[in-house]
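Here it is, the structure in full.
Of the protein chains in this complex, one is absent; all others appear in place.
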Amino acid sequence: MIKINNLSKIFRTDLIETHALRQINLQVNEGEFAALTGPSGSGKSTLLNVLGTLESFDQGDYLLDGRSVKGLSDRELSALRNEKIGFIFQGFNLIKDFSLFDNIELPLRYRGFSSTERKRRVEQALETVGLAARRDYHPSQLSGGQQQRVAIARAIAGEPRILLADEPTGNLDSLMARQVMELLEKINQQGCTILMVTHDPDQARRANRHIQIVDGQLNDSSMYEPLAAGA
Amino acid sequence: MSVFLIIKSLLRRKVVTALLLLQLAVTLGLVVNSLLLASAAKELVDQPTGLSLEQILTVWVKPTSKALRLEPALSEVINRQLAAVRQISGVEAAVYANQIPLRQGGSNWNIFEVDRQDETNVDSVPYYNSSEQIFQVLDVRLITGRLLTELDRGALNIVLTEKLAKQLFAEQNPVGKVTNNGTVVGVVSDFYSQRYASHPFYGQIVLGPLHRAEQGYQLIVRVAQGQSEAVRKQLTDVIRNAEPQMDIGTVLRMDENRDDVFRSEIGLATLLAVLSGLMLLVAMISAYSHAHFHALQMQKEVGIKRALGASKARVLLDVLSESWLTTAIGAGFGILVCYGLNISLAKVISIPAVPVWLPLLTLVLLLLCVTLATWYPARIATRISPATATKTL
Partner (left out) sequence: METLIHNLKLSWHSIQRAPLPYALTLLILSLGLGTFFSNATLYYWMNRDPIPEKSQTLFMARLNSLPGDCTDCFEPPRVISYMDVQKMSGSGITSAEAAMFSSNAYAKTLENQQATPSQVELRVTQRDFFKLFNVPFLQGETWPDNKARMEVVISKNTAIKFFSRTDVVGQDMLLDDKLYKVIGVLDDWSMLPRLYDVNGRRSAEPAEDIYIPLETAYDLAIQSNTQNSFTDVDWDGNMATYPQMARTNFANMLQFWVQLDSPEKVQQYQQFLKNLVQDEKAAGRHPRPEGNKLDNILDIQKAMRATNDQLDAFALVASLFLLVCVVNASHLSLNRYMANQYEFSLRRALGASRWQLQSQIMADVLLSSVLAFAAALVFAQLGLWTINSLLPGTRALASWDWQMLGVMALFVVLVSYLVTLYPALKTSFSPLNQQLKQ
């Protein structure tokens, strides 16, 4: 699903160069639920951004679903993000002027689905996260856990190949965090690949693969495990 | 973004949206009415006058000595002046007259057919007391009868403009009819006579001495094509040399007299045009600042959209279409404002009714301005990185 080879990213200012990612190699297979951990400043957010094509990289190669993202135009990258990747952010990142329905529908609009198709998918996604009854609410009317579930619904409505989650429970209390984790596990069981950044060791343990990043370099605990033959 | 979603998000920001719409509505209303006034003023100025404006020079003069303002000295002075003026090369004809066409105010008489005063009386018709060459100077055509000659001087014979003759005698032959001001001997083509007389194209011409010149008198000069500037340069000196005790006004070409008559209308139209320009500028600044603020304030939102798969082109279109939509809605209310303003203005000045196409044209103009102003901030918005979405602000 994800394959990166010798990927590096360097931040440059006038005075200094910072190597955020150093020659990283990583492969994430279809159906995996991988957790990415690391201390702050280790480059885990940068890696997630690069994987999500939110940021560019300097060296190496990145194949998403078998297609190299290098040299793609903005339009192609946007379409790629829209179709293949679902994002879940720590701060939920719902658009506060939109109702839940509109929030979830937004990426589907970018895809160019018909309005009946959009409606079907939004309703299905809301059903999955258990908020079908609140489709016309606005984000500010919901609790944090509920908002994150909406964000998840938005991420899965487009049936992406991979879900990228950036500390999805970071802003939630433990009860809500558990609900969100259960939801993610359910989605993973339905066949969606998930890569989740977290700093919570418990959560990392719940994933079926644990990748650590330190100082821009990977320490993949599953590197030595057999790659769950084609799974 | 869909119209529906933009409207939804506008509704969430009620006050800002209301301010924006109000401003756009008033702008449209004002621009429409200003354009209307400007076009009405232009029409007024450009209407046919029946005169060859470029080839007629006029100058007001008044003897500074009382004695010269009375006969017989007056006629003698005038003849001297005219003889001198006619010597200028490029001058085809020159006459004196108590007044000139296309001038605000003047000398008017009422006129009626002697036997039918009650049915035919027309109040306030400008009369021109002049000499034989007046027809050549004004270049009016003879419609029927004959022109006046020096033989008519002092006789009670009169020439009317066509419209006046029609008004007085309808389909009857006017020649030979007797009016309170003399016997009609001819009818000439219409010319713009006096704006606030009974009708601007009514005029009556007699030949005779001025008797006195307490208000001064006019010298009217017909010049050859293209000679008006050359003649204008010499005219004042020639008149002064002919008689030094003379107050001499500015030499005006006939189109300058016309512009003077319509100066209020031209002035107001220009003023409103300037104001319309300012309004559009203000609308542009507003659109610019709004979009700019949007780009800054909505960084996160734009970032989220980018992360969810909106391309740069899409973001650009989003920002622009929000501008277009607000402009269009504002302009929708603006149509109401423009009719309301039109009615209010019509109470103080004369202004034509709003034609349907004008608000639409103005809307297009407004959209163009807004697009132009929104372009740069919209471009900035497209540069927002999708990674913004992952940053906690």
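A and B are the chain letters, set down in written order, and residue numbers restart from 1 in every chain.
Just so we're on the same page, a contact is a pair of C-beta atoms (placed from the backbone, for glycine too) under 8 Å apart; a residue touches a chain by one contact, two chains touch by 3 or more.
Predicted model only: the values in this text are computed from it and were never measured.
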Chains still shown that are in contact with the chain withheld from the display: B
Which residue of B:16, B:83, B:114 or B:142 touches the chain not shown here: B:16
Candidate in contact with the missing chain, chosen from B:146, B:233 or B:263: B:263
Which residue of B:64, B:89, B:172 or B:250 touches the chain not shown here: B:64
Touching the absent chain when the full complex is considered, from B:83, B:114, B:224 or B:278: B:278
Where the missing chain touches chain B, by residue: 15-16, 19-20, 22-23, 26-27, 29-30, 33-34, 64-67, 70, 105, 211-212, 214-215, 247, 263-268, 270-272, 274-275, 278-279, 282, 285-286, 288-290, 292-293, 296-297, 341, 344-345, 348-349, 393
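Everything that follows uses one rule, which is that only the chains that are shown with their structure count from here on.
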For chain A paired with chain B, centre-to-centre distance based on mean C-alpha positions, whole Å: 68
Parts of chain B lying in touch with chain A, wherever the complex brings them together: 1-2, 5, 8-9, 12-13, 300-301, 304-314, 385-387, 389-390, 392
Complex contact set, residues of chain A against chain B: 45, 48-49, 52-55, 74-75, 77-83, 87, 89-91, 93, 95, 97-99, 102, 106-107, 109-111, 154, 166
